[in-house]
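In what follows, a single structure is set out as structure tokens and then discussed.
Missing here: one protein chain of the complex. Every other protein chain is in place.
For subunit A:
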């Protein structure tokens, strides 16, 4: 048969560009509380309707509804709110530090705070996290030292990574926070390997990994799902769909065709699609997946549906490729405000308490920053000795590196 029609390509295009008025009214948003909650021992197939659904707990009035409500006590909720507010203030402080020339680079997680914070709280402190560069909330919710984090940002004399890593690429085995790579998605199958090792040793710890919507296009994403499924690794595989991979909208990762959670189906994994701006939904889904992993039922794929409210990084200007007010129009709101409203609706939180919290945390971040700056900044020093750049390439320094260190004269 001769093809009479000239063939054509489809190049995805986001719905709105700068100058457009963003209108998300046609977005299908299932009501809070509507998604069913399968038993944690359910067959993977039982979750498959949920990969196209959206698990939501907090409704528009700030009430927690439906079977996914994790029924957290007010003290836990307040702790969650505290960590989210702290994460936002920390981000704001470090973003300004970058503008002041104290560091080269910074990435905020504005709008995505519920993910790092709720997931850290739903996991055990001993579980190992394999994050991307936008889950600083994991460290903060694990009460990791802000000064330590800032010293990494400033590449100063107390930088535990000795000035080798781009700011925000933290690493702390003690905090259960795996070294961040700039090569996207590489941590996803590594987390599977770590989880396999934990299972091999009969350990009790599970692993959790995060990847962005854009990076699901990387081969490593698919390797992770294959290996996790094949060996039934105790791992939670999270896709943070924040709609944007720098300036490429999620359609370029296949998001126009299906949901990211639906990738679970072909691999035989359970999958959940979750409102990523809903602290309670994120917590509940993570708890569900962790329970499965701990019961040797294997991995779970979770899509956290959210919006990257700020720029990709301090090197990015999102107003060049999307409407400036798009984040404000995002129909799932702001995670911090939603949890605050919930606590207020419960009668467990007041505006005065919130203002006092913001003030307290602002002061503590300011104090931490002052201390961190006393150990130096990238702009002004001091830094660790440059001679340390030859350390840790190998466990023992081989002769050629010893010679090169001598040549630098440091």
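Going forward, a contact is a pair of C-beta atoms (placed from the backbone, for glycine too) under 8 Å apart; a residue touches a chain by one contact, two chains touch by 3 or more; residues count from 1.
The working rule: contacts and distances are computed from a predicted model.
Novice: Considering only the chain that is not displayed, what protein name does its UniProt record carry among "2Fe-2S iron-sulfur cluster binding domain-containing protein", "3-methyl-2-oxobutanoate dehydrogenase (2-methylpropanoyl-transferring)", "YciI family protein" or "ABC transporter permease"?
Specialist: Looking only at the record, the undisplayed chain corresponds to "3-methyl-2-oxobutanoate dehydrogenase (2-methylpropanoyl-transferring)".
Novice: So one chain is hidden, and I want to know which residue out of A:160, A:232 or A:354 touches that hidden chain in the complete assembly.
Specialist: In the complete complex, the chain left out is touched by residue A:160.
Novice: Have a look at A:227, A:279 or A:305 and name the one touching the chain we're not showing.
Specialist: A:227
Novice: Quick one: which of A:29, A:324, A:393 or A:410 touches the chain that's been left out?
Specialist: A:393
Novice: Among A:63, A:104, A:145 or A:171, which residue is in contact with the omitted chain in the full complex?
Specialist: With A:63, A:104, A:145 or A:171 as choices, the missing chain is touched by A:171.
Novice: Applying the definition given at the start, please give the residues of subunit A touching the unseen chain.
Specialist: Interface with the chain not displayed, on the subunit A side: 128, 130, 160-162, 164-165, 169, 171-173, 178-179, 181, 183, 186, 188-198, 200-201, 207, 219-220, 223-224, 226-227, 230, 391-395, 398-400.
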